[in-house]
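Of the protein chains in this complex, all but one are displayed in their positions.
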Amino acid sequence: MTMITLPAIMDRTSADALVSHLDRSMAPGVSVILEGSDVARIGLSGLQLMLSAQQTAQARSAMLEVHPSPAMISAARVAGLAEIFRWAQSA
Amino acid sequence: MTNEEIQGIFFLECEEALALAEEGLMACQSGTADGETVNSIFRAVHSIKGGAGAFSFTLLQAFTHKFETVLSYVRDGDLALGDRLTGLMLRAFDVLSDHVASVRGEGPSPDDEAVSAELEEVAERAAAGLPIEEMTSDDVGAASVTAAADEASADDFGLDFDLDDLMGELSLDAGEAAAMEAAAAEVERRLEDGEAVVAVASAPVTDVTDMSSLPISASLHGWHVALSFADGALANGNEPLLMLRELGELGGSCLSVDASALPSLDQLTVEKSWLSWEFALPASVTRAEIEDVFDFIGDDCTLKIEEMEALPGSGPVSVTLPAYPPVAAPAPAAVMASVPAPAPAPVIVQPAAEVKSAPVPVAPLKEAAEQIPVPASAPPPSSATVPATASSAPRPVSSVGQTVRVDLAKLDRLIDTVGELVIAQAMMAQRLGHNGAAVTDEMGMLDQLTREIQESAMSIRAQPIGSVFSRVPRIVRELESSTGKKVQLTMSGESTELDKTVVERLGEPLTHLIRNAVDHGIETPEQRIASGKPAEGQLHLSAEQRGGRILISITDDGAGINREVVLRKARERGLIAPDAQLTNEEIDNLIFAAGFSTAQQVSNISGRGVGMDVVRQNVKDLGGRISIESRPGEGCTFTLALPLTLAIADGMIVTVGDQTVVIPLTHVLESLRPEEKDIDGIGQDLMVLNNRGRFLPIVPLSNATGARGALTNPGEGVLIVVDTEGHGQAVLKDEVRSLVRVRRLNLLGVWPIKRQFDVVFCRNVMIYFDQPTREKLVARFADHLAPGGHLYIGHSERVSGPAQQRLELVGNTIYRKVEA
Partner (left out) sequence: MAEELHVLTVDDSASMRALLRVALGSRGYRVSQAEDGVAALEWLADSGDDVDVIVTDINMPRLDGFGLIEALRDQVRFRDCPILVLSTESSDEKKARARSAGATGWIVKPFDADRLDSALRRITH
């Protein structure tokens, strides 16, 4: 199992830093948990990363579990992606 | 800070900008102007325009705009500088000066019609690519007519306006009114967004009506908006989500998202926007409002807005997701190959200061400059930083040789360190002397080298005094016109260099002395002719280096100081005893006494609440002296003797018991061994020194420093008469030891100090800082004080902040650090 804590600010810079890390974590049967409760700000690059991760996990039969923060949920809604993300209910 | 205070800053800026512009225009006139000259004139006028807008000086703003427009054509090479253009710019400058004076309440609003019209005409011709030197007088006449016709819109330039008033003035039928309202909403929205107030306000009224031709039709039920962002959109700090959120705030709802292009993680670059959206917006918003959201992002956003017949129901957003073929996770080796770990940026972008001071050290500068702005096909990292800094670097004013631009902070650090070196060297020499070591040749050589290093370091930061002198011609011309006197100004020694910090602070005392010379020294033409002098007075300003000092003198051939008047005033004001017998020199020096003014009526020139005493204080603060040499009927010379630098000052080192203290030499009037008869006791504790009839309180320095084992009987020690704000005071010393140097310290910078202090004097410095800075500074002082050490501050100051805990008040303005 891999657990990755997402940074407070998910902008281009931090999303960029996460891409390869996430990519390497996504192996068949591996369970990856993204802990997003610290995320206070997320931009389009961050959302795109989350969506790509979700689709990649599916293709590779990895198990992805995302714990979003309110900021992430709100950003997803703005981008029209609220229904698409299979995120855990926020605590 | 009040608006008036900020306005005051603006007026000062105007003064500086006008001086800069004038300097540039003079260079244009004499044919020595280059691209940077015109640019500096442009910037000066531009900065006045900016402030004029901010403070709603509309006439000034309108005029500066016209002037600036012409200047921008000159700067961009669309207009060639010729006699006619230079003449026009000089006239425009005069009008501009009058405008500035007018907003300062120092004169009526000038008549700028003719010059404005000419500026506009020139700008129009430049825009049309026509030369201006052949413009005939007919052209100029035509120009003023055009200008008059355009006046309404031109004068409106940049003005905010009351939309309701504008709407009210137009009688409209219902349909038009609705359309106008839509336009108004649009305009107001733009205003709200901080969008081009200027552009909207300057649009003629007909344009406002045009804006109303917005497609609002009865059948419209909403807008369909399709959008996507170009690859570079995210690179500008633009955040598409913020724009999407604004669409939401306008009542928009997301219909669909196309994410099919989004790559899987192994291919993903987060720099790009991979999604595109479709939104529905209600008919209550205008097309312009929608466009406005994406206004600045411009071409980086592909936006398609269409009318929709019916708003869709609020169904779920349809999202097209990318489909990645199911794959087994690649083997680790393959991962390494296909997804290289994000390589660290090949070269870390250097902070600007670093880049600036490292302009390719090996290659000659000229070549380097040619090489830098042309990046190779693979752009070297930070290449954009280098040309940006290098190309906009101001050219060195006069030096022909090669130069290297150095960050001032680095220079200051060097000079600080050299200061430490000088002190360390002096202390070592002193200690060796104490221990009986003979002063060897090597010591002497070290001393010599240290001084040479110090002088070279200082010369690096030196600036020609010309930057201060260059303001003088304007001041003199102003004085000529306000006093009706005629003055011929000559200057010499403009290239004399002195420390930047001194140059910066010289402007004010110098200005005052110039004003004083013209206002009080030089007579009116009638008086001069009556006394057999040429009608035009002579004023000479000179600078020269002599030894370690710079001498600046201001000489006029006026009437000189009227000693009778001075003496009478001084007696009237109680500055001297009624029967005091003074030498001519002493009488002349009375004009430096506080509260002295001989002007029969306070003129608006010299009498601006600043007396010669302040000038003397300013000069003294610079570590300098001012002297006066008056020749009745022939003129007067003021001479400022200034140190080359503020960084090093001469001091007197003295021993008090087990402590050593430095007193800045500028404050030492004299030192003496008193005779018993000169010392009197007053009351229990206070002793006074009879210093040639003046009684000065004697303060044992050990009281203040807490030194142990100090002398208590003044007769056994040395007294130093110090000058503290005009009151003499004698300080008791055990022993005057030697002269040393004191260095200057930037209180807010890095303190290159390792040892702790027993006393810190910081009087009336903190008043210039804001409260947090004061508290920080006091805390710093507390850090650097030895336990039991003292802090002396000014009377209007107090210790505040957390450091209060560590400093106890032991006397008026004196604090002691609590023993740990």
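A and B label the chains in the order they appear, each numbered from 1.
Here is the rule we go by: a contact is a pair of C-beta atoms (placed from the backbone, for glycine too) under 8 Å apart; a residue touches a chain by one contact, two chains touch by 3 or more.
Bear in mind that the values here come from a model prediction, so they are computed numbers and not experimental data.
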Original post:
Looking at B:237, B:325 or B:574, which makes contact with the chain not pictured?
Top reply: B:237
Subject >> Residues from chain B at the interface with the omitted partner, ascending >> reply: 1, 5-7, 9-10, 12-13, 40, 42-43, 46-47, 49-51, 53-56, 158, 160, 191-199, 235-239, 242, 246, 296-300, 345, 349, 351-354, 356, 381-382, 384-385, 388-389, 391-394, 407, 409
**OP:** Name, in rising order, the residues on chain A that touch the hidden chain in the full complex.
**Re:** 11-13, 41, 43
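Keep this in mind: only the chains that are shown with their structure count from here on.
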**OP:** Round to the nearest whole Å and give the separation of the Cα centres of chain A and chain B.
**Re:** 48
Subject >> Residue ranges of chain A in contact with chain B within the complex >> reply: 12, 15-17, 19-20, 22-24, 26-28, 30, 43-49, 51-53, 55-56, 58-62, 75, 78-84
Subject >> Residue ranges of chain B touching chain A (in the complex, touch as defined) >> reply: 229, 234, 239-241, 244-245, 248, 254-257, 259, 262-266, 268-271, 273-275, 277, 316-317, 319, 321-329, 335, 339, 341-342
